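One protein chain omitted, others in place.
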Amino acid sequence: MSELPNAADAVEVLTRHKNYSNLTRTAKLIAKHDADTRTIFGFWVYLMTDCVLFASLFAVFAVLHNNTYGGPTGAMLFSLPYVLAETLILLSSSFTCGLAVLSAQQRHKKRVLLWLGVTFLLGASFLGLEVNEFNKFVRMGDSWRRSGFLSSYFTLVGTHGLHITIGLLWMAVMIGFVFRRGITDLVLKRIRMLSLFWHFLDVVWIFIFTIVYLFGAIKL
Amino acid sequence: MARILLKVKTKKHWLLVLLFSVIIAISGAYLSSVNIPVLEPKGVIADKEFRLLITVVLIMCIVVVPVFILLAYFIYKYRDDNPSKKRYSPDWDGNRLIEGIWWLIPSVIIGVLSVITWNATYALNPYRPIKSINPPIVVQVIALDWKWLFIYPAQHLASVNQLNIPLNTPVHFYLTSDAPMNSFWIPQLSGQIYCMPGMRTQLYLEANQAGTYKGWSANISGIGFAGMMFNTTATSRSGFNRWVAKIQADHNLPNLSFGAYNRLAKPTLYVPARYYRQPATDLFQAIIDKYMLPGFSYGRSLTPVSSPATGKGVV
Partner (left out) sequence: MSGAAYFASFWLGKLSLKALPPSAIQWFGASLMILVPLGIALLLSVTHRWKWLYHEWLTTLDPKKIGVMYIIVALAMLLRGGADVALIKTQQALSAGSNAGILSASHFQQIVTAHGTIMIFFVAMGLMFGLINLLVPLQIGARDVAFPFLNATSFWLFFGGMVLVNISLILGDFAATGWLAYPPLSELHFSPTVGVDYWIWSLEIAGIGSLLAAINFLVTILKMRVKGMNFMKMPMFVWSVLGSMLLVAFAFPILTVTLTLLALDRDIGTHFFTATGGGNMMMYVNLIWAWGHPEVYILILPAFGVFSEVVSTFARKRLFGYPSMVWAIAAIVLLSFIVWLHHFFTMGAGSDVNAFFGIMTMVIAVPTGVKIFNWLFTLYRGRIRMASPLLWFIGFVVIFTIGGMAGVLMAVPPVDFQLHNSLFLVAHFHMMIVGGVVFADFAAITYWFPKIFGFKLNEKLGRLAFWLWLIGFLLSFVPLYILGFMGATRRLNHYSASLGWQQLFIVSAVGAAIIGMAVGVQILQFAVSIYQRKANRDKTGDPWDGRSLEWSTPSPVPFYSFAKTPQVSTRDAFWEAKKQKQTSTPQPYEDIVLTKNSPLALVIAGGALIFAFAVVWHIWWLAIVGLLIVIATIILRSMDEHTEYILSASEVERLDRAYLKAGGLSK
């Protein structure tokens, strides 16, 4: 077997060919296009699995939402105007994120930075409001330890918040990326995926808003 | 040459057949000498479940037997070292008719089984009362770490790891757990049902042969799980009444107060049978309810104050 070529040869070949530059133009384009389609498609598949994750958490919430165990109900805790404000902020961040994608497609670096920055700020404010709300509940003694209902509430909303945090981290990295490298194809692809992710979180939030807050607050 | 080969093979086959027969004979002799509770039911419910089991096995044989025969036959016939002539059709890869047959026949069989299943599931629902000329007796079952507590509310007594029941009389169990989940199972009398903390399940059974039947927990519940075995003694109605009277008259036996219950509920292993008189009223319900009370955590003793009956639930 030893006489056969192996990956070590490939490394040798690699040093000889100094990566991309030697690729024929067509092969390069075809490979890249295929890879891009795959990545976006793969990201959709990932979002689907994330949907299942949220669906499981919603199911848990549905089972536990009446188990207040002597603790407060949703109606006692939630302030709809506050949550509505959160919702509007997140919705507008989704809009600005869309604008960032549009600008990226036009390879307009400054505008991309602007819109990503605005989206980041809006997302961060949303997160701040959520943390503030959690903090308020915990201080009142209504933490996740209080009841099955509150456990599932904090976990469902908190998981969304965790996703938002990851999205913000990603956005920060992308801002740095755009700032240093401009709008390359890779950056464009990543911004597209980021915006998919962000819109997805928006949709999940709409469900949270409706099922957790709206139904919770209406029920007496 | 081929003939000699075949002959040798046949001899080998006979040896195999002989070996097989010996194994079957030994297993048969062994099996007929031991007690196999699920296959030797002594109660109404277990008997029906056993009959159902046999019916389902027989129906499934309609598919399973042909599979074994076809497998053996095809492997034998189409081996490339089998010298007899046979057809070889390397490109024959489908036939709607015969594929249709093996979509259809299993479907029909499953259809028949489905009807049987549907009816049997209703008929043998553990919550379904058993029709009998004798009125049922009620037994409350509490799975503890690691023993069973049986409360006879009408007879005003309780027992640990010993269940006495009258013959030909439906027994209506209410079950819960004051420990991790357990599964209550007396194979010769009926199938099992879960006992879960904070929840109540039910089970009906009826013994129609006198005897002592083992019961145990079928769900892992901690280090003492293997020792959660109890005897079920099924006797005539008068025998049962004598047992009840004996315990009620034995003034050396403690009353099952809340305090006595709390002492009993502490984890213990391989607990021998033990009896109590006068179980506290609503003890069973209080054990379930305590899990619903705010501020309750595992391991907290049951106190009469925390019984919802007093209305002072909050600790």
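Structural remarks
We just call them A and B in the order they show up, numbering each chain from 1.
Note that in this section a contact is a pair of C-beta atoms (placed from the backbone, for glycine too) under 8 Å apart; a residue touches a chain by one contact, two chains touch by 3 or more.
What you see is a predicted model; the values in this text were computed from it and never measured.
Within the set B:W148, B:F225 or B:Y261, the residue that contacts the chain not displayed is B:F225.
In the complete complex, the residue from B:N35, B:S84, B:S238 or B:N252 that touches the missing chain is B:N35.
Contact with the chain that does not appear here is found for just one residue of B:L113, B:I130, B:A210 or B:L253, B:L113. Touching residues on chain B toward the chain that is not drawn are 30-31, 34-39, 46, 48-50, 52-53, 56-57, 60, 63-64, 67-68, 70-71, 74-75, 78-81, 86-94, 98-99, 102-103, 106-107, 110, 113-114, 116-118, 120-127, 180-181, 183, 185, 187, 190-194, 196-199, 201-202, 214, 216-227, 229, 291-292, 296-299.
Interface with the hidden chain, as seen from chain A, comprises residues 1, 3-11, 13-14, 17, 19-20, 22-24, 27, 31, 34, 37-39, 41-42, 45-46, 48-50, 52-53, 56-57, 59-60, 63-64, 67-69, 71, 144-145, 147-149, 151-152, 154-155, 169, 173, 177, 184, 186, 190.
One rule holds for everything that comes next: only the chains that are shown with their structure count from here on.
Separating the CA-averaged centres of chain A and chain B is a span of 49 Å. Those residues of chain A whose C-beta lies close enough to touch chain B in the complex are 69-71. Those residues of chain B lying in contact with chain A across their complex are 292, 294-295, 314.
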